[in-house]
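Data block below; observations after.
Omission of a single protein chain aside, the complex is shown with its protein chains in their original locations.
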Amino acid sequence: MDKVQQFILKNKKIVSLLGAVIVLVLPFIVTNSYYLHICITVCIYIILALSLNLVTGYAGQLVLGHAAFYGIGAYTGALLMLVFHVNFFIALVGSAVVTGIFGLFLGIPALRLRGDYLAIVTLGFGEIVRLVFVNWKAVTRGPAGLPSIPAPEIVGFTLNGRTAFYYMALILTVFTVFFMVKLINSGVGMAMQTVKNDEIAAEAIGIQPRKYKLLAFVISSVFAGIIGCFYASYLSYVSPTAFVYNTSMTILTMVVLGGLGSIVGSILGATILTILPEMLRFLSDYRMLIFGALMVFMMIYKPEGFWGASKRRKNIYKINAGGTDHGSDT
Amino acid sequence: KSDSIKIGVAIPLTGASAQDGEAIKNGVKLATKLINDQGGINGKKIELVVEDDKGDPSEAATVANKLAQDKDISAIVGHFNSSCTLAAAPIYNQVGVVHVSPGSSAAAVSKAGDYTFRVITTDAVQGSSLMNWAVKDLGYKNIAIVYENTDYGAGLAEVVSKAAGDLNTNIVAKEAYEVGSTDFSTVLTKIANSNADVIIVGGLYNETALIAKQKNNYGLSKMQIMGVDAIYSDALIKLGGAAVNGVKLTGYFSEVSKDPVTQNFVSKYKEAYNNTPSTYAAYGYDATLVIIDSIKKAGIDRKAIRDHMATIKDLKGATGSNSFDENGDVIKQPLRLVIQDGKFTITEK
Amino acid sequence: MFFQQLINGITVGGSYALIALGYTMVYGILKIVNFAHGDVFMIGSFLGLFCMQVLGMPYMVAFPVAAIATAVMGILIERVAYRPIRVADSLAVMISALGVSIFLENLAMVLWGTGTHAFSGISGITITTYEFNKVILSNIQIGVIVLSILLMIGLYFIVNKTKIGVAMRATSHSIKSAKLMGINTDRIISFTFGIGSALACIAGMLVGIYYDAVYPLIGYSYGLKAFAAAVLGGIGSIPGAMLGGFVMGIVETLGASYISTGYRDAFAFAILIIVLIFRPAGILGKKEIDKV
Amino acid sequence: MDQILKTVNITMQFGGLTAVDNVNITQSDGEILSLIGPNGAGKTTLFNILTGVYKPTAGQIFYHGENITGLKPYQLVRKGISRTFQNIRLFNDMTTLENLLIANPDCKDEGVFESIFGGEKLKAKRRNVVAVCESILETLKLQDKIDELACNLPYGKQRLLEIGRALATGADFLLLDEPGAGMNSMEKDELAQVIHYITKDLKKHVLLIEHDMKFVMGISDRVVVLDHGIKIAEGVPAEIQNNQQVIEAYLGKGIPDDE
Partner (left out) sequence: MALLEIKNLQVKYGVIPALKGISFSVEHGEVVAIIGANGAGKTTTLHAISSIVSKSGGNVFFQEQDITNNPAHEIVAMGISQVQEGRGVFSNLSVLENLQLGAYLRKDKAEIARDFTFIYELFPRLAERQKQLAGTLSGGEQQMLAIGRALMSRPKLLLLDEPSMGLSPLITENIFRTIKKLNKENKMTILLVEQNAQMALWASNRTYIMETGQIVYNGNSKAMKNDDFIRKSYLGQ
């Protein structure tokens, strides 16, 4: 893995160009809808992992209920489309706003709580949100879920093919990556990292930890909400079972396994953990057994994650400022 | 092309519904084995492609994509949970491949598409039949509903409430529990303090057994328990012991049915797996029979299979005779069953 | 009905408390949340059943035997899955624990099938109920409550009054410093996992006998609630775990009986969140001193 | 001379312990003031009060005549007060440069929208921030460690970096808590030069705590001595060195060369 990492870092330009081309023409090579579906799922999880990584990996707030935001986004989007018949793209904005508000709401306990106490609060929040989906039948139809969610439409043109969804997922992913890279290397992102490192020291240089914690929560949940809305439209069906504690833990595992506080790490983690269980399908009854053992093994083998933040690194802030450095760790 | 016919099987093999998924798998395998032993269909053996949907809709969508894209797969048995069927149906319908659900009884499945079939009736059918029995024949006036808080349990509870309303009886308690609960003390205490005279369970055998056993600790040892086919499983009796004697339920499958197809299924099943089939094993068996019949008659073309399946009338299966309406919903009449001396028996009362 | 529900709540709470003690001990010493603990509870319960059903032990024997077997398993889990990464980020250990949890659940499915197993007729304990003034209480309920309180007191004594207890607290503060005192920290950590796992086994068997059921996924909800209970009481605090368990059990039971059964778990988590907002370190938790 | 800092009857109690007891100190413009005293005298506690980490049990603090009692640390930074810590508190996951960048007001006040979509204006601003921070690092002779993670720096360099970070906030008043601890004598000489540069060239004000008497007496204009939370002496270094009370409580007689 280290060698791979080094190789990629050395030939960064070529690798990224190659990656970009492959990703763009993928639907033409892969006509198999199952593989395309896996690719879309990978995109969804990349966005979920990146958004969780912001709040957990960068701002240092352990969140065990990320699926709740994903779910709130999905339900908000679904209801906007089904009940108010708004266009998908407006629903996307609606989901972002609503989840953002919930993110703010969950951020408040984060101001008072530390570490594992916050973790359990977010876990509890996730469970409560799920139970609201289950029990608030008048709005959510309870456990039955909301079927027949429409596909996105642009000027009367319905984008319901797998390929269309793939490109949409791709655009969302690229935007998220772009956003996160810019953000974490900006003043805002660095301020978040100071909060993770040492709140007292952060305060001592004029940073208000609560502001950045809230900001991290809000941004993180907004992205989860957006992709939730996409998920609702893609699957055309949402039900509470998709937004359970297990989902939250899967996303967290992606972030940690990939490398906490690393964008490449989250992307890798999401990809591997989406594809791995698929590859293990042949094991049938033993699949999850082996998967659990592999998880332990991977953590022991590389506790800092596949792409843990490297020891020596360059800062994009400086490069953006016109410095001459070309390396960067993202 | 190939010398075998492939059938997909998409069911939960891990997660909370794994036990039922396992039963369905056994039923499907049995049906396949029986036909293969006779030389297959037109000389071609049936091959199963089994996938685990974990009972999770997102996972179901993945599995559905995988099976639907495999052009060699002619039809699919699946999914079990209604939520999974609803998530997977759009995919099968878009590609145009038939799937026959062995367990999804929610109302919404009716509208899931032309390629969606099921061999279990909707909850409404069993729910109202159960309530007719309870109210009209058994004379219960105050009904307590205890249901699992899932699409299935909540759906059934709703159907039962509606039927109770139509029959002018009172629902005196309507309590939910999470799947996998072991503690029913709260719910049973509430029921003990209502004046219910029957508990209708909207859930599966494990929890039903626990309710039956634990109710005795709350002075409810005389309380009648009733349910539908979801509780038909040997596990209910094994787990519930004496406490489940007298439990009444509706269903389509009965081990003691005189029907020769059913008897054949039961005896072959016992032979193959060395235990008694549950209702879901029977549904799995029937879903496979329906597919086999269609392939026999229409070949392996996916569209042709669907078109034939829509016309199936009175195909004999382990759960009675199967006919489909225009929604792909099966039409059949439920039986009345009661547990006596640790055995499911057919009753008229 | 109120008193009956209160008793029901206390009984559930007692089982949460027993599991929460394990969470709290492991957390107290290693500052990691052992997400596999709920599954250790499940395996413990199965092992107890196995001892009685297959090996034919009477319950008086099965309890200690299963508890010891589970303790050994807990120690093994720590050795294999946590010890190699003890120095790494605690999140890495948490994910490893999650892996162990998935592994154990699926292992149980392979070993004992996916279904639910009963204890009745096997344990040799018959449930007897006593009625006082319309409130019904069973012998096992009394057992759960009494045993959890006794075990808590015992544990509290060990941690606060014995030499190994001081060593545990020293290890919890800094493994390096504890080593320099001559403490065999690996052994202390193993001991902690062993005790925690044994407690989980006892809880598993009590729950199994009382509700008459065990199945491979049972650890999930019990584990989650017990974890929440440990935090509610103040994670790291032994009386806290106890109190947290009871509060949690009572609140969810009363919430379910007077408001809505569908939201049962939501009451448990809501009380947790509310308490933490006002007492960020839990009911009995101590605020960490952070001398600048 | 202008008065920068003035405390009025500052008192801090922890439970029954009075860590700082009715302390009045003042610091004038251009003056390097040192705070010395036995361990546990309350020096760090006083720093914590001055920088808003603790709220004093009683008393007021005035900064340039303005009452700043009870303000939060981040608010005080904006007023121009910054500090270092007795136990180093750097941002260990961040590089040397990043530790400074984020202290710079222009950097930490960046908005989310600006940082994602900012164009040339942002670039120019950032160029300036980087230049400022790099020049601070040069002053501290840390320029060759610029991309090193803070936790990988040697101890002495970490102390310097903390001073750099305090400087980067743009504060004019720096409170340094034992900046020389853990440094050898050569490093301490360099430290003294840095402090001189900060006060004499940059015209900033320094209040420092230090136990190395050679260092303190060499650099300070005035010294305040605390003992058991009480101010027991204050004056120019020469006075303090000969103050009998200070010798008894703090300095000791020293180890004779021939012992």
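Per-chain numbering from 1; labels A, B, C and D assigned in written order.
In the analysis below, a contact is a pair of C-beta atoms (placed from the backbone, for glycine too) under 8 Å apart; a residue touches a chain by one contact, two chains touch by 3 or more.
Every value quoted in this text rests on a predicted model; they were computed, and no experiment measured them.
Considering the intact complex, the chain excluded from display touches C, D. Here one chain is not drawn; of D:I116, D:M213 or D:I230, the residue touching it is D:M213.
Listed residues D:G65, D:G119 or D:G252: the one in touch with the omitted chain is D:G252. In the full complex, the hidden chain is touched by chain C at residues 163, 166-167, 169-170, 172-174, 176-185, 289, 291. Not every partner is drawn; the one left out touches chain D at residues 14, 36-41, 44, 86-87, 154-157, 178, 181-189, 211, 213-214, 249-255, 259.
We adopt the following convention: only the chains that are shown with their structure count from here on.
Of all the chains shown, the one with its CA centroid nearest the global CA centroid is A. Should one ask which of A-B and A-C has more C-beta pairs in contact, the pair is A-C. Rounded to whole angstrom units, the spacing between the C-alpha centres of chain B and chain D is 74.
Computed from the mean C-alpha positions, the centre of chain C lies at a distance of 48 Å from the centre of chain D. Of all residues in chain A, those that touch two or more other chains are 134-135, 200, 285, 288. For chain C, residues touching at least two other chains, in rising order: 106, 109, 260, 262, 265, 292.
Chain A meets chain D in the complex at residues 178-179, 182-183, 186-191, 193-194, 196-198, 200-208, 215, 219, 261, 309, 311-315, 317-318, 320-323. Listed in rising order, the residues of chain B touching chain C in the complex are 14-16, 18-19, 22, 149, 175-178, 180-187, 189-190, 193, 206, 209-210, 213-214, 217-219, 235, 238-239, 241. Note for the complex: chain C touches chain A at residues 27, 31, 33, 80-81, 84-85, 88-89, 91-96, 98-107, 109-110, 224, 227-228, 231, 235, 260, 262-263, 265-266, 269-270, 272-273, 276-277, 280-282, 288, 290, 292.
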